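Heads up: the structure comes next, in structure tokens.
Every protein chain but one is kept in place in this view of the complex.
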Amino acid sequence: MTIPRIVGAGLIVIGVGVGIGKIGGQAMEAIARQPEAYGKIQTAMLIAAALIEGIGFAALFATTELDG
Amino acid sequence: MEKLIEEFSLGLFFWQSLLFVGLVLLLRKFAWKPILDSVNEREDGIKDALAAAEDAKKEMQNVTADSENLLKEARAEREAMLKEAREIKDKLIADSKEQAKVEGDKMIKQAQAAIESEKKAAVADIKSQVANLSVDIAEKVIKEQLSDKSKQLKLVDDLLGDIKLN
Partner (left out) sequence: MLKNKSQNAFFFLGYYRTFAAIFREPKNGVLRPIFLSDMRKPFLSQFLFVAALFLSMSAFAIAEESKDDEGGKDLKTEITDYIDHHLKDSHDFSLFSIKQDDGTKKHIGFPLPVILWDDGLKVFSSSKFHHGEAVAEVDGNHYKLYHSKIYKTDAAGTINYDEKHHATNAKPLDFSITKGVVMIFITGLLMFLLFRGLAKSYAKNGSIPKGVGRFFEPIVLYIRDDIAIANIGEKRYKKYMPFLLTVFFFIWFLNMFGLTPLGVNVTGNISVTVALAIVTFLLTNLTGTKDYWKHLFDPLGDSMPWFGKLPLYVILIPIEILGIFIKPFSLLIRLYANMQAGHIVVMSLIGLMFIFKSWIGSPLSFGLAFAISLIEILVALLQAYIFTMLSALYFGFASEEHDHAEAH
């Protein structure tokens, strides 16, 4: 059961990485376009990233901690 | 999840809650409140100082504007006064000129009238004198002429002859 779990964890990390990377990239773009809105964009970015991260952690726990 | 619950330790939770809440309350009283208060105070101070500087600047501008206005007013007043004076002067000159002219005219007229009347009187006087003289002369002439009969006749003839000629 270990290998499927590790693969699952890897998939989760890929998904979360893509998600947070996209948020970060888009935020950069937005900041480049509107440098004066830096603060607001950063806040929104962090919140979105934090939410995705939270779900990612929940999923990671599910893969590693659930007894199967 | 099961591992998480197993890992949960009531003792640590209890101490953490207790110490943390205590820390929040303690810091609120002894640290955060004085820190935030003095920071706010400082910021208010800076804001006030800026406002005061702005006010002072405005005041300064007002003062400058005021003095400028005053200067302008004074200048305008001076101008007006000068203008008025000039006008008065002109008017005075014009008036006196006019008056002089009128007076002169009047005097001339009077003089003319006087001259006329004098002339008339003189003419009348001359006329009457001429008339008297001529009457006297005529009287004398006639007297002399009429002393002699022949001459009288001759005059009559002459006169008659004149009439004929006419």
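Labels A and B are assigned to the chains in the order they are written; within every chain, residues are numbered from 1.
Throughout what follows, a contact is a pair of C-beta atoms (placed from the backbone, for glycine too) under 8 Å apart; a residue touches a chain by one contact, two chains touch by 3 or more.
It should be emphasised that the depicted structure is a prediction, and the values quoted were computed from it without experimental measurement.
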Pick from B:24, B:50 or B:102: which residue touches the chain that isn't shown?
B:24
What is the set of subunit B residues that contact the non-displayed chain in the whole complex?
4, 6-17, 19-28, 30-36, 38-39, 41-42, 45
Positions on subunit A contacted by the hidden chain, ascending
39, 43, 46-47, 50-51, 53-54, 57-58, 60-61, 67
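Keep this in mind: only the chains that are shown with their structure count from here on.
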CA centroid of subunit A to CA centroid of subunit B, Å:
86
